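A single protein chain has been omitted from the complex, and every remaining protein chain is retained in its original position.
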Amino acid sequence: MKWFKTKTIYLFIPSFLFLLLPLYGLGAAIAQSLSDGNAFTLIYYKELLQSDRFLTSVGFSLYIALVSSLLSLLIGLWVTRTCYPLLEKYTPRLIVWLPMLFPHFVWGYMVILLLSETGVLSQVLQMTGLLAESSDFPVWTRDPNGIGIILTYVWKEVPFVILMLLPVYSSIKPQYYDLVQTLGGNGWDRFRTVEWPNILPVITESFLIIFAFTISAYEVPALLGTTFPEMLSVLSYEWFYGSTWEERPLAFAAMSALSIFLLIMTLAAYLFLNRKRWRAMRGRIS
Amino acid sequence: MRLLSLLGLLTIMLLSACSSQNSSQEFSTVTEQKWSEVEADAEDTTVRMFMWGGDEGINQYIDDWVTPNLKEKHNVTLERIPMDTGEILQKLQTEKQAGKQDGTIDIIWINGENFKNAKENKLLAGSFTSNLPNFNEFYQTDDPAFQTDFGTPVEGMEAPWGKVQFVFHYESEKIETPPASFEELKGWVQENPGKFTYPNADDFTGNAFLRHILYASADTPSDIYDSPLDEGSISETAEETWNYLNEMEPELWRSGEHYPNTLTELDRLYSQGEVWMTMGYNEARAESLINDGVFPETTRSFVMEPGSIGNTHFLSIPFNSTNPAGALTAINFMLSPEAQLAKLKPNYWGENTPISIDKLPKEMKEEFQSVDRGQSVLSQQKLEDSFLPESEAAYVDWMKEQWFDEVVQN
Partner (left out) sequence: MRHYKIRFYVLASFLFLFPALLLVLQSLSKTWRFQRGEGIRFQLDSFQVLLSDPNLWSATGWSITIGLLVLLINLVVGITTGKALTSLSFRGKSFIEAVMLAPILVPVLAIAIGLHLFMIRIGLADTALGVVLIHLVPTVPYSIKIFQNAYQQLGRSMLDQPVILGSNPWHQLVTIELPLMKPAIRSVTFLTIVISLSQYAITSIVGGGTIITLPMVFFPFLDTANASIMAAFSVWFAMIPFFLYMIVEALLWLLPYSKKMRRTTT
């Protein structure tokens, strides 16, 4: 068995080579945020902590990212659970994946086309006389609560969650379900004992991916966000591409801090998952 | 462990492989040549022009007019590459940092704060406008509009390509007489709540609108555009500006709780009839939008007292261009009367020219004067009378921060 193991480790070579790229990029960003041109400095991080605008944007970003990723997961899980035999088939699967064909900003743009105060829905309602004028239509896009941003993300990420969960669900052996049924378990037992252990790693990873994406992506909030409150990514972008280049280190500091936060969160999640896996395996051996 | 040492080796290889590229020829040796030699060197080469690409009229002007004519006249192939100016400069900056001397960019389209950043970070090749025959012959070379760009001395490092002026657009079917001054605009907004708004200060156009208010709040506009930014001395003017904006805010579209993120967003509101006015930093831009059915056909434009800000935009050459002779030839061609005339005609771009009409041969002069720019464009006379120069680039940034504090968070 030993030769097998040592050989398997060579399978890591491609991915380690690949990792050089992003790690170099991240290293360069952190270095930029810690240097005032010549010497080491923490001044940009201090400046961030003293900036009300930055702190408000952090709060708003956390709220948007949490709500978007949790909603996407719940809906995606529900659809996959109830429909996975159907989703194995060609056409239904392609229909569900359809939103993934469009880049995020296109989908955001579609949300505006459909649901803004002058969007198609509002226009149709006005045409049929159900709505007197466009200002009576609820403000769902570019609103201070981020409804438009969340809506776009959920709409776009639910197919992704399905994509991640589908292979897991289609490989759960039906015998397990039979077993639960024979033992008199209900739907909840079925979910808890058969599905949950199988999907937990994927659910966790999907959450991490969606959370990281929604908290740091720029395009959708730039299109669907409002002037205030703004998302961290929009503020960083402004610092980065703004007219003076003096604020660039602030953008690097904000994004480096965010990256480190996300990495620690991910590490914690894997420590938790792997401990579970270890336990499960030990249980199997003994 | 073996893996780790492999990684280490790779890293060392990467670090040692840096910045040993051969340098492109010195820019001054090219500009010192006779013009005929420059053109001869340029023959049969490719010039890559990087420019913002979000307007199909502008793109078509380059692709359908400039490229074929440049090829025919000078045997130079022009390639247009769409990219945001901020990204272009970022690319150059990183290349500078890495010591990459053989760049991919030969011409950039630039002005204002971008020019300032490019110049300060030494991303431009150097001074060249005095070598361009067309510039010397047909342009008022000592025009202050060509000498400084948003307050930054040009020093021959960019050649004037076009000229635009800020105008407001309105639906003439709904508004009989548009406001004639910024004071009247406030009155109009209060009489027509929800029918006006402006893009936020991070947007190029929104920021220009706000600077108009600043000009209007000063004793005379020249107090702003003739003096460098000094927060102390303009504090009273600034106070008045914020008062104006805050008084107007409750009557804006969506009660001023949201300002359009971009001009595009405002344009869409206007095209839907949500708001009755829009604006833009190009006096002729409504024409193509009307033709495409985006803006209503009754769209017209207006300017208000104390005037409307105009600026010049330029073409420049980056420090690591590999074909400076080709770039010079192409820029000289784009400054030619023929190229400027085609640019002025509304079928492609319809943009105003920085050329001096008086310096043109008689026939050319008549052709320029006979161009019909379209019904939505104000007369040349009206535009010239209301023209105000841009202030220093520092005002743009100051406005961004102050507006957010004084108007949005208030």
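Think of it as A and B in the order they're written, each chain with its own count starting at 1.
We take it that a contact is a pair of C-beta atoms (placed from the backbone, for glycine too) under 8 Å apart; a residue touches a chain by one contact, two chains touch by 3 or more.
Every value quoted in this text rests on a predicted model; they were computed, and no experiment measured them.
Across the entire complex, contacts from the unshown chain go to A, B. Among A:F60, A:F213 or A:W245, the one in contact with the hidden chain is A:F213. Against the chain not displayed here, chain B makes contact via residues 14-15, 17-19, 48, 50, 52-56, 59-60, 63, 80-84, 87, 90-91, 94-95, 97-98, 100, 104-105, 262-264, 267-268, 271-273, 289, 292-294. As for the chain not pictured, it touches chain A at residues 4-5, 8-9, 11-15, 18-29, 32, 82-83, 86, 92, 95-107, 109-110, 113-114, 118, 120, 122-124, 126-127, 134, 155, 159-160, 163-164, 166-168, 170-171, 198, 201-202, 205, 208-209, 212-213, 216-218, 233, 236-237, 240, 251-252, 255-256, 258-259, 262-263, 266-267, 269-271, 273-274, 278, 281.
Note that in this section only the chains that are shown with their structure count from here on.
Chain centres here are Cα averages; for chain A and chain B they lie 37 Å apart. Those residues of chain A that touch chain B in the shared complex are 9, 12-13, 16-17, 20, 53, 117-118, 134-135, 139, 142-144, 222-223, 225-228, 238, 241-245. Residue ranges of chain B in contact with chain A, taken from their complex: 3, 6-7, 10-11, 14, 86, 90, 113, 117, 121, 194, 200, 202, 254, 257-259, 261, 265, 268-269, 272-274, 393, 396-397, 400, 404, 408-409.
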